[in-house]
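Got a structure here, written out as structure tokens. Questions coming.
Of the protein chains in this complex, all but one are displayed in their positions.
Then we have chain A:
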Amino acid sequence: MTSTADTGRARASFATDALSLTGRHVRLMSRRPSSMISALVLPLVFAGLFLAVLGRPMERTGVDYVQYLVPAVVIQAMFFTAISASIWAAEDASGGMIDRLRSMPISRMSPVFGLLGGELTRAVASIAVLIGAGYLVGFRFEHGPLWAVVFALIALGWAAAGCLAYLVLGFAIAKVETVQVVGGLIYYPLLLVSNLFVPARAFPDWLRPIVENQPFSRIADALRAVSTDTTADPAGTTLLAVGWTLAVIALFAALAPRAFGRTP
């Protein structure tokens, strides 16, 4: 047998392994209609709904609601991406895939980065669709193209942080239904008790400090400051958003090996 000659070639390589697994994930997502809909159609549906329900009352209070809404639906789409990551992680962990990958001579964390890479590819598509649709209804990058790039990078950074957190959740729980429930319990309060869809001043006084300071509002502040010409300081809010993003990434990067290694 030629066994030793052949298996001798197998060497863990982080880049090759993560790239192969990213390719796998992108291909799988592209073949699952529900995945494509939640990436490309659902964010647009929400954008349309919020615009229809809140557009007129918000305009009356002096808010340019299209400018206000695009950052919010971008953040919501990044949340959808994270939820998708957690479901794929739970599927891989509850089936036999993760066991096989972990018994193979590949880079240890590459399955996690494969899912992350695939989801970030999906996030780029979501952002492009939302900004494209936003442009059709009057959204503009009022600070010019450089800040538009910053806008995309902040959104992608936040998608990476969210995906990493939800991947940890998915691998640790390893049951699709439970992951969906827990993921939803995190998603709804963070999304709605924020300044994403209405300004913080719409909330009762006692709730306002939470609304203003929770990370999703801070990311929204930054996305609005770099896209819309207001009194907000683009550089300062961006730094704060980057700080939050790095903090979440650091926390869940520390937890990831544990969650991944623990998979039954």
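Convention: contacts are C-beta pairs under 8 Å (C-beta built on N, C-alpha and C of every residue); 3 or more make two chains touch, one makes a residue touch a chain; residues count from 1.
Simple rule for what comes next: contacts and distances are computed from a predicted model.
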{"item": "\"Butyryl-CoA dehydrogenase\", \"FUSC family protein\", \"ATP-binding cassette domain-containing protein\" or \"Electron transfer flavoprotein small subunit\" - which is the UniProt name of the missing chain", "value": "\"ATP-binding cassette domain-containing protein\""}
{"item": "Candidate in contact with the missing chain, chosen from A:Arg56, A:Arg100 or A:Arg201", "value": "A:Arg100"}
{"item": "Of A:Thr16, A:Thr61 or A:Thr178, the one touching the omitted chain in the full complex", "value": "A:Thr16"}
{"item": "Sites on chain A contacted by the missing partner chain, in the whole complex", "value": "1-4, 6-13, 16-17, 20-21, 24, 27-28, 31-32, 94-97, 99-106"}
